[in-house]
Structures are given as structure tokens and as C-alpha cells.
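A selection of the complex's chains, in situ.
Read from first to last, the chains carry the letters A and B; within each, the first residue is number 1.
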Amino acid sequence: MKLIMAVVQDQDSNRLLKALTEHNFRVTKLASTGGFLKSGNTTFIIGTEDIRVQKALDIIKTNCQSRQQLVAPVSPIGGNTDSYVPYPLEIEVGGATVFVLPVEQFHQF
Amino acid sequence: MKLIMAVVQDQDSNRLLKALTEHNFRVTKLASTGGFLKSGNTTFIIGTEDIRVQKALDIIKTNCQSRQQLVAPVSPIGGNTDSYVPYPLEIEVGGATVFVLPVEQFHQF
């Protein structure tokens, strides 16, 4: 038995929860703020048998991996064009920080 | 030293906190959502000496164990009697998912 603790961005949170649930993982979400990643994080607590740890890690990687995203330029409001960038910007989104912890006992009551 | 992480239903949360505190366990509650159990969960973090782990587990089991509960029938509103069940329903409530984790160091500052 292992406990996987995964901190992911809020925007990937629902997709990750759906994917883990579809593969019958037991998941709890904790609200978290700031930290490992840009603000707006969710911490997942996943309890799983040793043999399925790699599958859970694969699902987290698939759904949360850090990647580049194009952001459309926003038109300046009120004529302040000093900082206006007239072409799409590439920003980094997503990412996950994952700990696999040993479990001495696991119970369901 | 062990760290017990217990995910329980919100409705059992106050009773569990009271019982653990009465038995001098050190407890922290984390807000959690969805997951192992039906939505509305609380995650308890309990730090305890090895010798008292079983006592903590007993208290969690006593206060949170999954059980059947009778729910009184709700009268239909607006005359829609199609799905009306005129006798009490038995539903499952409670339940706890519990991890006991090894602790390498414990400090109080």
C-alpha cells in the first residue's frame, strides 16, 4: 500500500479527478494554495496498492504535465499601449509535484 | 511516532474530533472534498506514539463506521407522485479511510 500525494494546478484538477476515478483509484482532494506551482493548486491524496503506483503516476503525468500554451494578446484598454504585445504569448501551464509515501497500515471502516 | 491520516464524512467529523480530543490525541483537520467517500469529507491528521495507534483506530471506527440509516419519506411537492416512496429508506452513511504513516522525526517548537 502506498499513499500518493500530488500537487497539481487547479485547471488540470477536474480532468485528473475524472481520469483517476475512471481507473478506479480512491482519491481525496485537499484545497491548497500557492507553493510548488503558480497559485491555485489542488492536492490529491491517492491510496493505492503498490502494483498500481506506476499507473497512477502515468495518469497524473498525462493529465498535468507542464506544457506551453499560446495566450491571445489582450487589447489595451484606455489607450495605454506601452506594454501591449500584439502577438500571441507562449506561457507555461500545468505541472505536478508528486510524493509516493510508504503506508504501514490501511483501513476502511 | 506515527501519523494517522483519516478521511471521514463531515457528519461524523465533530463527534470524532471530540472523542479524539477527550483521549488526548493531537489532531488537525484539513478541509477536503469528494473522493474516497461521498462528497463532504474532512481529513484528520493525528500524530501519536506507536503504542496509541490502535486506540486512535478504535476511536475512528467507533465514531465513523459505515452504517445503515433510516431516512423518512419526503412528501411529494406539486403532485408528482411518480417517484414517491411512501416508506422509510435505508441508506449507507459514515465510513472512514485511514492511513498509518511512519514518521522519521517529530518536533514541537
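Note that in this section contacts are C-beta pairs under 8 Å (C-beta built on N, C-alpha and C of every residue); 3 or more make two chains touch, one makes a residue touch a chain.
Fair warning: this is a prediction, and the values are worked out from it, not measured in the lab.
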**Study point:** Subunit count for the whole complex, all chains sharing one sequence, 2 displayed
**Key:** 3
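Following the convention adopted for this analysis, only the chains that are shown with their structure count from here on.
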Point to revise | Rounded Å distance, chain A centre to chain B centre (Cα mean) | key: 26
Revision key, fill the gap. Within their complex, chain A touches chain B through residues 1, 3, 17, 26-31, 45, 47, 101-109
Point to revise | Residues of chain B defined as touching chain A within the complex | key: 2, 5, 7, 30-36, 41, 43, 53, 57, 60-61, 64-66, 95-102
